[in-house]
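Only one protein chain is missing; all other protein chains are in place.
Chain naming follows the written order as A, B and C, and within any one chain the residues start at number 1.
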Amino acid sequence: MSDIKKVVLAYSGGLDTSIILKWLQDEYHCEVVTFTADIGQGEELEPARAKAQKFGVKEIHILDLREEFVRDFVFPIFRANSLYEGEYLLGTSIARPLIAKYLVEIANQSNADAISHGATGKGNDQVRFELGAYALKPEVKVIAPWREWDLNSREKLLAYAEQHDIPIERKKGESPYSMDANLLHISYEGKGLENPWQAPEEEMWRWSVSPESAPDKATTLELTYEKGDIVAIDDKPMSPATVLAYLNKVGGENGVGRADLVENRYVGMKSRGCYETPGGTIMIKAHRAIESITLDREVAHLKDDLMPRYASLVYNGYWWSPERQMLQTMIDASQATVNGKVRVKLYKGNVIVTGRMSATNSLFDTSIATFEDDGGAYNQKDAEGFIKLNALRMRIAARLQQAQKK
Amino acid sequence: MSDIKKVVLAYSGGLDTSIILKWLQDEYHCEVVTFTADIGQGEELEPARAKAQKFGVKEIHILDLREEFVRDFVFPIFRANSLYEGEYLLGTSIARPLIAKYLVEIANQSNADAISHGATGKGNDQVRFELGAYALKPEVKVIAPWREWDLNSREKLLAYAEQHDIPIERKKGESPYSMDANLLHISYEGKGLENPWQAPEEEMWRWSVSPESAPDKATTLELTYEKGDIVAIDDKPMSPATVLAYLNKVGGENGVGRADLVENRYVGMKSRGCYETPGGTIMIKAHRAIESITLDREVAHLKDDLMPRYASLVYNGYWWSPERQMLQTMIDASQATVNGKVRVKLYKGNVIVTGRMSATNSLFDTSIATFEDDGGAYNQKDAEGFIKLNALRMRIAARLQQAQKK
Amino acid sequence: MSDIKKVVLAYSGGLDTSIILKWLQDEYHCEVVTFTADIGQGEELEPARAKAQKFGVKEIHILDLREEFVRDFVFPIFRANSLYEGEYLLGTSIARPLIAKYLVEIANQSNADAISHGATGKGNDQVRFELGAYALKPEVKVIAPWREWDLNSREKLLAYAEQHDIPIERKKGESPYSMDANLLHISYEGKGLENPWQAPEEEMWRWSVSPESAPDKATTLELTYEKGDIVAIDDKPMSPATVLAYLNKVGGENGVGRADLVENRYVGMKSRGCYETPGGTIMIKAHRAIESITLDREVAHLKDDLMPRYASLVYNGYWWSPERQMLQTMIDASQATVNGKVRVKLYKGNVIVTGRMSATNSLFDTSIATFEDDGGAYNQKDAEGFIKLNALRMRIAARLQQAQKK
Partner (left out) sequence: MSDIKKVVLAYSGGLDTSIILKWLQDEYHCEVVTFTADIGQGEELEPARAKAQKFGVKEIHILDLREEFVRDFVFPIFRANSLYEGEYLLGTSIARPLIAKYLVEIANQSNADAISHGATGKGNDQVRFELGAYALKPEVKVIAPWREWDLNSREKLLAYAEQHDIPIERKKGESPYSMDANLLHISYEGKGLENPWQAPEEEMWRWSVSPESAPDKATTLELTYEKGDIVAIDDKPMSPATVLAYLNKVGGENGVGRADLVENRYVGMKSRGCYETPGGTIMIKAHRAIESITLDREVAHLKDDLMPRYASLVYNGYWWSPERQMLQTMIDASQATVNGKVRVKLYKGNVIVTGRMSATNSLFDTSIATFEDDGGAYNQKDAEGFIKLNALRMRIAARLQQAQKK
């Protein structure tokens, strides 16, 4: 401990990363540069500046990354209809590569030789931060205090804080859960959730009302898509972050977006997580709807076949890997025709698609699909040959089996 | 038209298949054997017998196949978490191979050389019936009247019926939609649904109340799983068909299970369909929940990667193909450990998992997953090496890129 | 027969397509436009002009498409390392979409409403021609005489030719096999090959000597790659078609490139084919070699996972489909780093890679891979954590199993 001169710390201003800040200064005797980003977690950032200054930090980076986050990270995963293990919308996973990118950019700018973060040694986030950092700056050193120090209990942490004059502000009504928030979602882990048979208590949830408490009247929205991304709501053009913030608000008010899952972490264990993703829950449903009329069948199926793999790459922290980028190239190419509108109804936890249309790219051809007379657009007799040839290999096999039996 | 002596007709007793019955007798001058099955469509079957007798049919087969349908067809697709195009629960698709099987069995028994069905030349059902029949009886002849005759409008059909004394009973309140029902679902196509921007009218739905009309109080169920199948509800053992019927009832009462989709047919066009699948909607959610604690991560991911392909095989009518059976072997093998209980809450269209447990097969290891001190069960330092080696290839590539730039 | 005014015929000048030409004129009473392409089949094209003129054809198109064929069709499939069913290099498959493209272009240019080809109703080629034509000109009419006429035996064909004054030139030494040739390969089907237990006779092969007859001295080549394509041989820059022609020549002289296969046709039956693909056999081996040092592991594995699907798309005739193009986008993107040289030795049927290098993109990092002291470039202790976390899920499962047993 060591030849490190300068380290960039992903700093939230909270107790844990404040302890890390101090610990880095003391243990590594190095300059600490702090980086705090607004990715929509819903907390004020300026207090982080004051705190960092108190620790004598000279370089303090506070950035509003909300638009970049939604435009370059959230929207791309929704183009792929990404769900990890069939259910998880990747809310935490997708914020980490953005943080990794800025840790590296600031390190390059500041001539720092290391980065540091507050993720524990048991979770996925350490992997996501570090794979990103190594991919973007291969020689970077990573300091992951939770894997190094012996402050492995709440008591020891608090004692350390006290001993080093780090303010411990107990906010009233503070959550007992381990939480993470950004514009895409807020997550809860730990405490009572560690028993997967036990339902979460109602007080835990912060972004949405329960379906039971949601209004008795439905809310209807019209979402306009261009190349697979939402660009307007109810015909009002909006920036990516505005879209997501708006959907979060309306979704949350209607009890939309709660999930309660047991998922498989990349580091090998199962873990229980609860998530609120109101906007994301609306977006994934609506995106499938707009694709349903604008995407070729086999393109859609190819996307479906590869989606779980893509989602695992994102979940596991391989955002900056060449294989994720290669898949993205293909997915993005598929979205050229995904233009049009989707109407959704939000009601007490339900997201109900009530219409989809595309003035320019609809492949829904009523003249062919109709149950009425189609005036010859489709020749029903073609189906016989289609079936006969598709059946041929099975008929040959069945004939052989029959011959065998005799 | 032709050397056919005897044909087995999938006969519902309704107008369309009654016309087919008569048409077969007249056009093919052959004996018609009727086959009518109870697969939970919710209609009385005895009238079909009377009608067939009226046409002079001598061999009339009426069978209750509900248990076989759920046990051998519905449950297997839920073991795979099957969703076609991310959303469709395969309600119609999965009934067809069962009908195909019995058409062939009865043909073998009765020494018939042909089978016949009432599916049109535009849809998937003709494919599903015929691929099944050819796979099981390769030399069988198939008569698909809709592809042969010129009765291609409602008017011509009714004229034919009148002309041949086929009774046209207009039931009051008859649906204008093209419908299909079995224990897994009821479907609606045609009419106003042919405009994908238009929402279905509330009167269309038959099996479920709307979320808005559902009770204000939630219903909670405990589902017991053995090898991936539900064997009891609220600790009461039930047969497969009883399970599904019960879930349909409770689900429907709580506004669960409506879907409104544009899907890609195997014959090449997009089509709009609305579905009510109350029990299936509960089952797919609950099955993922029980798997989430009992299935190995990589087994689960392998299943997820192959699910869209499996679902397409079922959708396209390849139930009796060797590749579907090969995939099923693998899927079923994975379910040996899928034992335990899931608690679900049904509320106004929502299916909310509120607990999952397995006394015998839970891989959820609290001692490792915990955010508290784990007493050394997991060594956080292992994560460093894990990340370093997973990053190695990306670091080598990034170093090369940096060297190139210089 | 019918409202067709003008048809573009893929015309080789041989007996079969000459009969088709005449038959189209007689049966369809329409103008026939002929299209004859040089794709490296090794036959003079000018006789086709004379013959067409003899039939009164006014529009005669004769085009040299060799460069386009190799550059835009052959090279792309080798970027994907394409092998159908593990062995077939797609020689016939890849020429068809090029022909389809020109049939359509000429039809557009000449205001023709139909196209015609000489492929039979049993093979893959009809599918490849027609899927391509429909994808590029959806309203086009296709006339496939082999599926229409009753000239379904050699005798009837010859009788027709005689009757209509179509010259039957029996070339001396003409092959009894059904053959197809282009710059990528020559194929043989039919006759004795219809017994898969019987080896082909030595006289059948036309492009290569047998390994036994090949020179006792090996030939060595150095192939230079840019973005996955060969751009020079032995440091001599060459155009795509020149590359392939040269490799065919040298390969064939060294007994390289024969294959004898039973393959599964898209139309449902198995068929025996023998192929000579000297250049392609060298290219697929060498391309894997250059990728082995320039491609990221996971990118390479993703390509491998998708290759069989891509190859099936090409084999089945879906070249002009959106899903093939989507895959190609991804594959081509992966080739940006595939630059360097491969040394191959050709010897009596063997293609032996004896070296691969990349001055700009080699990811082979000797300092890390070495068995000697690496000076700390790789920390062997990292492997422990890597293994431990990768094993974690299996250890948890095994512990549970042990507990169960007790």
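The rule we apply is simple: contacts are C-beta pairs under 8 Å (C-beta built on N, C-alpha and C of every residue); 3 or more make two chains touch, one makes a residue touch a chain.
What you see is a predicted model, and the numbers here were worked out from it, not measured in a lab.
Student: Which listed residue (A:G42, A:P237 or A:G385) would be found touching the missing chain in the intact complex?
Tutor: A:G385
Student: For chain B, enumerate the residues touching the unshown chain of the complex.
Tutor: Residues in contact with the chain left out: 264, 267-269, 296, 298-299, 301-302, 318, 321-323, 326-327, 329-330, 333-334, 389-393, 396.
Student: What residue numbers in chain A mark contact with the hidden partner chain?
Tutor: With respect to the unshown chain, the touching residues of chain A are 296-298, 360-363, 365, 368, 378-379, 381-386, 388-390, 392-394, 396-397, 400, 404.
Student: What chain C residues would touch the chain not displayed?
Tutor: 81, 85-87, 120-122, 126-127, 130-131, 134-139, 144, 146-147, 152-153, 178, 189-191, 194-199, 211-212, 216, 218, 258, 260-264, 267-272, 288-289, 292-293, 297, 300-301, 304-305, 308-309, 312, 320-322, 343, 347-350, 352-357, 362-366, 368-374, 378, 380-384, 386-388, 390-391, 394-399, 402
Note that only the chains that are shown with their structure count from here on.
Student: Residues of chain C touching 2+ other chains?
Tutor: 296, 298, 389-390, 392-393, 396
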